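Here you go, one structure.
Shown here: the complex without one of its protein chains, the others still in place.
Chain nomenclature is as follows: A and B, assigned in order of appearance, with residue numbering initiated at 1 for each chain independently.
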Amino acid sequence: MNQMNALGLDLRAAAPEIARRLAWSAPLSVRICLVWLAAMAIVAAFADGIMPYDYAAVNLRERLLPPLAFGGDLAHILGTDELGRDELSRIVFSIRVSLFIATGSTLVSACIGTTAGFVAAHFRGRIEQALLALVDFQASMPFLILALAARAFLDDSLPVFIALLGLHGWERYARIIRGLTIGAAGRGYAAAVRQLGAHPLRVYGLHILPNVASTLIIAMSIAFPEVILVESSLSFLGLGVQPPAASLGSLIGFGRDYLVRAPWLVAAPAITISLLTLSVSYLGDRLRDHIDGASR
Amino acid sequence: MTSFVLIRLLRASATLAIVLAVAFFVLRLSGDAALETLSIDAPSEALSAFRAHWGLDEPLSSQFISYVRSVLTGDFGRSMRDGRPAAELVAECVPITLAITFPALLLGVALGAPAGVYAALRPGTGFDRCVMLAAVAGFSTPSFVLGLVLVWIFSVSFGWLPSGGATNWRHAVLPILTLAPSGAGTLARFIRNAMLDVLSQEYIRTATAKGVPWRRIVLRHALPNAAIPTVTVMGFMIGQLIAGSVVVESVFSWPGVGRLLAVSVASRDFAVVQCVLLLVTLTMITANMSVDLLYAILDPRMRRERATAR
Partner (left out) sequence: MSGRALLEATDLVKRYRANGGLFGAARGARAVDGVSLAVRRGETFGLVGESGSGKSTTGRLLLGLEKTDSGSVSFDGAPLPAIDSVAWRRQRARMQMVFQDPPGSLDPRMTIREQLEEPLVIHGMGNKGARRERVEALLDAVGLGRELAARYPRQISGGQCQRVVIARAIATSPDLLVCDEPLSALDVSTQAQIASLLKDLQARIGMALVFISHDLRAVRQLSDHVAVMYLGRIVEEGNAQDIFDRPLHPYTKALVAAIPKFGDDHARPSLLESAPAPPHEATGCKFRSNCPLAAASCAATAPVLRSLRAGRKVACGVVSDETSEAA
C-alpha cells in the first residue's frame, strides 16, 4: 500500500511516454512478460476451443495419469487428476476463471474507489472525513484477513466472491482520484466548466475522469497481480472459487494432497500462476520505475 | 507533536470502531441467534425467554453498547466447535504464530536490507537487476506455491525436514523460509529506491566532490537518511506477514492464529473469527502508530509539517 504513495500527480503526463517505451524499446525481460500475458489472455479468451476435454469430465479409469514428459500419453498431455479429469483442460479453464475474477474485481474496485474519490472531493466536510476514515481503515488492514473474515458471513457464489475482492485496493483509487479532483476543481478547467453551468456529473464524468484515466489505469495494473494473489490464496484455502469450478489456486489446493504421488497436479498450475503474477508484477515494477524516473 | 499523536489516536479509534461495528452488525444480521440455538419450531415463549436472557429484545444501540463492553473485557463468546472461550483459543495460538512470524520478519530484514543497499550502490548493473528481479519474485510468488515447492524439495525429495506439524524447531524452518521472501522483496525494493533518492541529493554530490571517502559518505550520510523512509514500510511488512501466516500455517499445518482463522472461517465459527479480526486490527493499529511515531521522531521535517497541517 505504501508503494502507491510513490504515485504522484505527474503520472498523467508520463503515461503516453511510458507506453511508447514499453512497446518499442522494451528490454527482453519486459517483452517476455508481455508475451506471456498475451498468451494467458488468449488462453482465457478461447478456453472453450483450447480445452481438449470438459474440465469437469470425470473418468475414474484414468486417475492420476502422469504427464507426457513423465511417461504419459498424448491423450492427456499434462496428465489427469484424482478423478481422472484432464489436467490441461482444468488449467486452461482455471486461467480463464482466475483472470476473469481478477479483471472483474479490479474493475469493481476502480469504480468504487473512483466514485468515493469524486464524492469526497465534491462534498468535502464530514462526508469526506468519513470516507477518509474508511480509506485509512482499509489501508491499515491486510486485505486477505478482511476478505477471509467476510467469507465467514457470505455465501460461496462467484458474484459475491468478485464483489468481495472488488473491495481490494479501492482506497488507493479513492485517494488518487480525490487528490487529483481537488487539484483540478480548485482551479483550472474543472472550475471553468463548472461555472459554464455544467452538472457536477458532467464535470466529473466528461472532464475529470478522462484526464485522470491514465493514472487510474496504472494504479489498476499495479493492483491486478495483488488481486490474483488474494484470489488464489483464498481459493487455495478452499474459501474462494468453489467446485466444480476451479481457479489456479484451488487446483493447487486440491493437488497438494497428491504431492507425493502426483506432483504434476501442483507443479503445472503452480508454474502457470507464478509466471503470471511474476510477469504482471515485474511489468508493474518497471512501470513504477519509469514513473519515478519521469517525475523526479 | 501532541496534536499529531492525537490525530493518530483518533484515526486508530475510528478504525477500531469500524471493525467493531461491522463485526457486530454482520453477526446480528447473519441470523436470529434464538432460532439458530433453539430450533425453528421452538415455542414462542422459549424464544422470547432466550432473547430476554441474551438481551436480544433490547434496541440495537444498547445491544451494541453491551457488545462493545463485553469485547473490551475480553469476552468474545464461545467457539462453536469446542465450546471453549474464543479469546482463550486465540490467545493460545498467538505465541505459536509469533514463533514463525518474528523470525521471518528478522530474516526478511536481514536478507532484504543489505540486498537493497548493495543494489542501490550499483544501479543498473547485473547485480542490481538480479536483486530487483528476485525482489519482485519474492513479493509476487504466491506463498502457498513457495511453501509447496519447499516441501517437495526438503520433505518429499530429500526427507530433511518435516512437512507439517509443530513438535520441535525443525518444523518451524520451512514456514519461516516461506514467509520471509515477500518481506525481503518488499524491503529490498523500498530500500534501493530510498538509497537512490538520497544518493542523488545535492549534499551527497557535494561531499563526493569535496573528496570525502565514498565509504564514509555511504555509512554516515546515505544510510541513515535512507533508513528514515524505510521505517514506513515496516507497517506494510507486518500486514504482509499476518496475511502470509494464514496461508503458510495452513500449508504446514502450523497451529497458529492464521490456521485458526482459516479453519474458523470454513466452519463459520463466528466468535473465533471476530476475535481474530479484532486481534489483527489491534496489531495493525499498534504497528502503524508505532511506525508513524518512529517516523515523526526520526524525521524533524515531518514533525514540523504535521504540526502546521490542519
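To be clear about the criterion, a contact is a pair of C-beta atoms (placed from the backbone, for glycine too) under 8 Å apart; a residue touches a chain by one contact, two chains touch by 3 or more.
All values reported here derive from a predicted model rather than from experimental measurement.
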item	value
Touching the absent chain when the full complex is considered, from A:Gly49, A:Gly125 or A:Pro210	A:Pro210
Contact residue for the chain not shown (choose from A:Val193, A:Ile217, A:Ala245 or A:Leu275)	A:Val193
Touching residues (missing chain, whole complex) on subunit A	187-189, 191-200, 202, 207, 210-211
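Here is the rule we use: only the chains that are shown with their structure count from here on.
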item	value
Subunit A-subunit B separation of Cα centroids, rounded to whole Å	21
Touch list for subunit A against partner subunit B, complex	1-3, 6, 29, 133-134, 136-137, 140-146, 148-153, 225, 229, 232-233, 236-239, 249, 252-253, 256, 259-260, 263, 266, 270, 273-274, 277-278, 280-282, 285, 292, 296
Residues of subunit B touching subunit A in the complex	11, 14-15, 18-19, 26-27, 30, 132-133, 136-137, 139-145, 148-149, 151-152, 156, 189-190, 193, 200, 232-233, 235-236, 239-240, 242-243, 246-247, 250-251, 261-262, 264-266, 268-270, 273-274, 276-277, 280-281, 284-285, 288
